[in-house]
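Only a single protein chain was left out; the remaining protein chains are all shown in position.
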Amino acid sequence: MKKKVEKFEKGFLTFFNDIKNELQQTTHHLYDDVANEAASAFETGKLQLPHKKMEDYKYSDLKKHLKSDFVFYTAPEKAKVYPKDLFVCDVPDLDAETVMLINGWFHDYDGKKLKTTDEGIVYGSLLYAYENGYKEIIDAYLNKHLNTGSPLVALNNMFAQDGFFVYVPDNVVAQTPIQLINLVSALEEVFVSPHSLIVAGKNSQAKFLLCEHSIFPKYFLNNSVMQIIALENSHIEYVRLQNAHNESYQFTSTYIHQTDNSSVKTNTITLHGGVVRNNIVASIDGKGCYNEMYGLFLVDKGQHVDNWTLIDHKQAESSSKELFKGIIDDYATGAFAGKILVRKDSQHTDAEQTNKNILLTSDAKMYTKPQLEIYADDVVCSHGATVGQMNEDELFYMRQRGISQKTARLMLLNAFAYDVIKDISVEPVKNAVINLVEKRLSGDLTRCDKCEIKC
Amino acid sequence: MSNKMLEIKNLHAEINGKEILKGIDLTVNEGEVHAIMGPNGSGKSTLAAVITGKPGYEVTKGEILFYGKNLLEMPPEERALAGIFLSFQYPVEIPGVTMMNFLKAAVNAKRKYEGKEEMSAAEFLRFIREKQKLVEMDTNLTNRAVNEGFSGGEKKKNEIFQMAVLEPKLAILDETDSGLDIDALRVVANGVNKLRSPERSFIVITHYQRLLDYIVPDIVHILYKGKIVKTAGKELALELEEKGYGWIKEQF
Partner (left out) sequence: MAKKDDDILKKVTGSEYEFGFVSNIEEEIFPPGLNEDIIRKISEKKNEPKWMLDFRLKAYRKWKSMEMPQWAHLRIPEIDYQAISYFAAPKKPKYNSLDEVDPEILETFNKLGIPLEEQLVLAGVAVDAIVDSTSVKTTFKETLSNLGIIFCSISEAIQDHPDLVKKYLASVVPVGDNYFAALNSAVFSDGSFVYIPKGVRCPMELSSYFRINAANTGQFERTLIIADEGSYVSYLEGCTAPQRDENQLHAAVVEIIVHKDAEVKYSTVQNWYPGDKDGKGGIFNFVTKRGICEGENSKLTWAQVETGSAITWKYPSTILKGDNSISEFYSVAVTNNHQQADTGTKMIHIGKNTKSHIVSKGISAGYSENSYRGLVKVMKGAENARNYSQCDSLLMGDKCGAHTFPYIEVENKTAVVEHEATTSKVSEDQIFYCNQRGISTEDAVGLIVNGYAKEVIKQLPMEFAVEAQKLLQITLEGSVG
């Protein structure tokens, strides 16, 4: 069933009360407590929709973008989309297990809501998994190890629909990546609120690609939450590819929780997206962990991309490496906030953070806020941030060799972006991203050139 | 009488409002090797920069013709495609751009300019290997970024190697000898000498006479305070070596 919330910013609480019973029934009461809690926090003013007077949203006045009406699906609709038909475009050669959400609800195009790979990974619908044997795991981790006080998480929980559920059992080492497709497909302006959970068991290894797409050129709001739980000695790689159209609002919250000797590598690649705010939090709650957090965004026209990250070193002997790069064109705005928090007694932490940005025009703007908050002394932490333009000497060197200015610029921008992408270990994903970035930079429409939907 | 290649007439140029070149006249014919010597700050590198069109320099007077065409109206890449190559004094490092991609872009730009097809991957590799051998460039170039992590000597060899690859009509060597030990100097000079031909000309910019022992010039100019103050045969370099720049400074 679909329902309409008028003037979201003003009407979302009333709307919540209107659809609450229906939604909570469809979601098997999985989120009732957190949802009610979040609603009352908004009601009492304890929480507010993000606006620029809040330090964490200083550069992203999200509330301003929530003035319009949105349609919300309180239950899945029968859709006619087949993922393979749609998604050959972004990663053509990817041999992956694919699952899909449409408008926030799980889409069982093959009639299966939960599948198991040959290697033993269980993946599919979170709601279905909850009812079919995975209650214990979901109860143990869902809405744990994340900040329910974050306004975006709270908002997601209030309207949480379905989400991806992936469980990698202990000792399972998977070669084939799992592709998660979060699709918005509606003729009206929708908002979606998926909440997903990935749990990697002890000594397991798995790779994920999350693609976020939209089909119709209607504006929409995607306020999604992804939780990644990496248990002892597990190794996860996660690539998020944001390539929605420029009329969308993409608010995402990714919470990573790591225990002893685990490693998690994330790449957040934003090619298109309208107004994008990515909150990425890695909580490193174990020794010997490694977190690599990469991000790349290419913005033009009036787009706005804001990556807000926190790497929270809660225990000793772990390392993290963070690298975010941005290329800002036209009159677009980029923002980055990255905090490395080293808590008391997290000795021997080794944390490095880099943020580099290139402004291409005089109307482009970049705001960056790298932060170190350190409470342990025997640590090596550093951060560096730059905002600048292309190096003139490099450009001249290339032009002196007969390379046109346009080509030289492209080569330099590609090289700049490549740093973020080069360590993606799934070759087809890496090549696809390189390819997309190249096209994106050269001004060719990167949105699915092989795709049938011309948007 | 060989053909006129480069003609510089009464060239005045400045950077940040400061005049560096104060009336340069220079003609280079096909097949000639010119040496331009001069003390530090005399304008040698500025001359190279102005010929190749480096942004930031402003020509206030005079002209530069290349086979009769006005060079000053052309962007740097067009000048390069017309056949002007600069071996940089300080080759820049370009992180992330691999040598192979860089060379491919340069070679293909040239071929396109000449109306030729792009080279196939195999052809290109063969071509590059050949040129590497020619100039004794033993650095493995695959997967290395342009000049990144190259030693001083390797960078200069890389410049000569690129010259071999791009086969220019006029090569300007800006202080190619600076910072080279004697072995590297020999390799670089050998490379240059192998590329000498009746159609190709060189402008060798150097502070010292040393390089000219290996690359023997036809004509030597002395540049001082933005002007060419003396022009003669190769013996001028030896005289200068002997008497030092003080000799020039006293005279002018």
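In order of appearance the chains are A and B, and numbering begins at 1 in each one.
The criterion applied here is as follows: contacts are C-beta pairs under 8 Å (C-beta built on N, C-alpha and C of every residue); 3 or more make two chains touch, one makes a residue touch a chain.
In this text, all values refer to a predicted model and were calculated from it rather than measured experimentally.
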Visible partners of the omitted chain are A
Could you tell me which of A:Val5, A:Leu127, A:Leu360 or A:Val437 touches the chain that is not displayed?
A:Leu360
Specify the residue from the set A:Gly302, A:Gly384 or A:Gly443 that touches the hidden chain.
A:Gly384
Hidden partner interface residues of subunit A, rising order:
55, 344-345, 347, 357, 359-362, 364-389
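We take it that only the chains that are shown with their structure count from here on.
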Considering only the defined contacts, which subunit A positions touch subunit B in the complex?
391-394, 396-405, 407-408, 411-412, 414-416, 418-419
Subunit B residues touching subunit A - in the complex, by the definition given at the top:
52-56, 75-77, 79-81, 85-86, 88, 91-92, 94-97, 101-102, 105-106, 109-110, 113, 145-146, 162, 166
